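For reference, the structure discussed in these notes is given below.
In this view, the complex is presented without one of its protein chains, the others remaining in place.
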Amino acid sequence: MIDKLQPDIHEAVGNIHDGATVMIGGFGEAGSPIELIHALIDHGATGLTVVNNNTGTGEVGLAALIAAGRVAKMICSYPRSVNSTVFPEQYRAGKIELELVPQGTLAERIRAGGAGIPAFFTATSVGTPLAEGKEHRTFEGRQYVLEHGLTADFALIKGRAADRYGNVVYNCTARNFAPIMATAARTTIVQVHQVVEPGGLDPECVITPGIFVDRVVEVAHPLHESELVAAGARYP
Amino acid sequence: MIDKLQPDIHEAVGNIHDGATVMIGGFGEAGSPIELIHALIDHGATGLTVVNNNTGTGEVGLAALIAAGRVAKMICSYPRSVNSTVFPEQYRAGKIELELVPQGTLAERIRAGGAGIPAFFTATSVGTPLAEGKEHRTFEGRQYVLEHGLTADFALIKGRAADRYGNVVYNCTARNFAPIMATAARTTIVQVHQVVEPGGLDPECVITPGIFVDRVVEVAHPLHESELVAAGARYP
Amino acid sequence: MSRNDAAPERVGLSREEMARRLALDIPDGAYVNLGIGIPELVAGFVPADREVVYHTENGLLGMGPAPAAGEGDPELINAGKKQVTAVPGAAFFHHADSFVMIRGGHLDLSVLGALQVSVGGDLANWSTGAPDAIPAVGGAMDLVNGVGAVYVLTQHCTRHGEPKLVERCTYPLTGVGVVNRIYTDLAVIDVTPEGFQLVELSPGVSFEYVQERTGAPLLPVPEPHARESVAHG
Partner (left out) sequence: MSRNDAAPERVGLSREEMARRLALDIPDGAYVNLGIGIPELVAGFVPADREVVYHTENGLLGMGPAPAAGEGDPELINAGKKQVTAVPGAAFFHHADSFVMIRGGHLDLSVLGALQVSVGGDLANWSTGAPDAIPAVGGAMDLVNGVGAVYVLTQHCTRHGEPKLVERCTYPLTGVGVVNRIYTDLAVIDVTPEGFQLVELSPGVSFEYVQERTGAPLLPVPEPHARESVAHG
């Protein structure tokens, strides 16, 4: 029988190894799997390369993981925002590496990684510093740069509901990077508000089919990053 | 106000020009927009390049379009099947050109066309006659071929329901190529069983957002290709 | 919209007036992505008889205004990470699909802020290149290369009075030759093969006043004044 439900959130992240590449879903706080990230902090893996659109806010969730010194490198499109101080400090102190990728190129590189496409051409970034050193080619009179697929050892994502097969649906704009990260990681771990029986999700509306998911953890009442930050919370 | 509903199916296809590239949804009969194809036959445009996974069956739908001599070239993965005689005859007689593309490469080329990606690498077809003459490149010890994005002037597709914005949902495996073709065509024309009010489709379950759709035609009771073929029907 | 003569220190349009001016040029039925900052204000000024569909790159087409107090969902936000709503007929999708809309040329209009715009339409809007700055690009490079038309909405000069419309951008570029039109507090200006083409002066602003604050020659409005309301893409 296929049963990807994992009752223990710490066991769910227990095999993330030092030096792993970890994709973490979320655009700002929407879709950020904050409980999985906190479990990863407890777990202790370090020297991580983290792929996320941002770098977290306050000192909870992704920002807490960075503050704990566990992240050697960030791959992201927008590493600063309101209430984001942890990454900027470490970056200025030379303690963390940054690979800056345009947001659409980041999304497409992740999709390509999951789709078995090692590289593709895009017009995004042509003529900018982010295209320097990259292969350029002209198609029908327009210049493009070659970008490479991005894969990961693990993905940590957040959904609204899932079944034991790992089929996942999302909530509004919390969907963002999660479905493509699920395809690009060798092991995908998802936290959801609710676990439902097989058949409880309309097959026409499943966004992430279970083949892309390895472990499902139910977190019925996840924390809200913005509320924690407003309250000055800090993890651990 | 945005209103993509088009009550007249003949007007819906009325600007398809001679020599146009037309993507037609469907895998076998599932998802084949048979009424739109018949309207295109009535319309008379010829010298078409048609992109479809197959080449139709019997003498209705896509097979009828080919039988009417309107198709100069087919781009497809599987041009023969049970009850498929029109294309084989024209092909053997040298009356129609064939570009044979592996099914996954066909799907990805269409997606790339819609996504503004002019070319990508895939391992599919390496070492086979379908890779001959194509650029090869090795990534991490594995060989890949360069494939190009595919776009079209028009897409004819079939959905289950749509609203006036052109948001579309599908039925089971009739979805197949339709969502990606909608992105890759300059003008996308969709026939649906049912038109619903805005808000009548769950925004979490919309498969083709309206931005990819130009015209919506309601065909409440579409014909079934297999039934027509079994009955020996012929169009026109 | 007329300049307030009692407050001579304010020449040209306010932020809201700039947004309103640009909103007038958005045609009915357009698919539009509004950047962070002044561009966000534009949606509030589109004439009521036009239906415009707003895209936010974090996965929503059919974005509506901010929710009523206490009714928001922290997982329903825009690219600026502010809470928004979804209109009837909206659709959610993931990030790769969202950038299919952008990169694939499906959106009609992108409205963005700017640090600098060059006479050739180059845009710099993501980095001053300062050595201690945290570089952050977001989706701007994708938008300028993918969307049908790119309108810049910006103050004509920097806070220090330096022109933002220049011969050549000195800041790192966002895109090359991508800007179609510029809306500032002082004027509306098209980027043309001939250079910066004045389309319209803000009320009470003279050609010379704008030229003095522009880092490249400004072509005067041709006579007779045939104002275009360009709908690109």
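Should a chain be cited, it is by its letter among A, B and C, assigned in written order, with residues numbered from 1 in that chain.
To be clear about the criterion, a residue touches a chain if its C-beta (ideal position, glycine included) is under 8 Å from a C-beta of that chain, and two chains touch if they have at least 3 such contacts.
On a predicted model such as this, the values are computed, not experimentally measured, just so you know.
The chain not shown here makes contact, within the complete complex, with A, B. Among B:Arg80, B:His136 or B:Arg186, the one in contact with the hidden chain is B:Arg80.
Only one residue in the set A:Gln90, A:Thr105, A:Thr122 or A:Thr183 touches the chain that does not appear here, and it is A:Thr183. Listed by residue number, the positions of chain B touching the unshown chain are 27-31, 53, 77-82, 87-88, 91-92, 98, 100-108, 110-111, 122-130, 170-180, 207, 224-226.
Annotation for chain A: contacts to the undisplayed chain at residues 1-2, 111, 114-117, 163-165, 167, 183, 197-199, 201, 203-204, 206, 209-212.
Just so we're on the same page, only the chains that are shown with their structure count from here on.
Ranked by separation of Cα centres from chain A, the top chain is B. Among all residues of chain B, those that touch two or more other chains are 115-117, 204.
Each of residues 86, 92-93, 99, 103, 146 in chain C touches at least two other chains.
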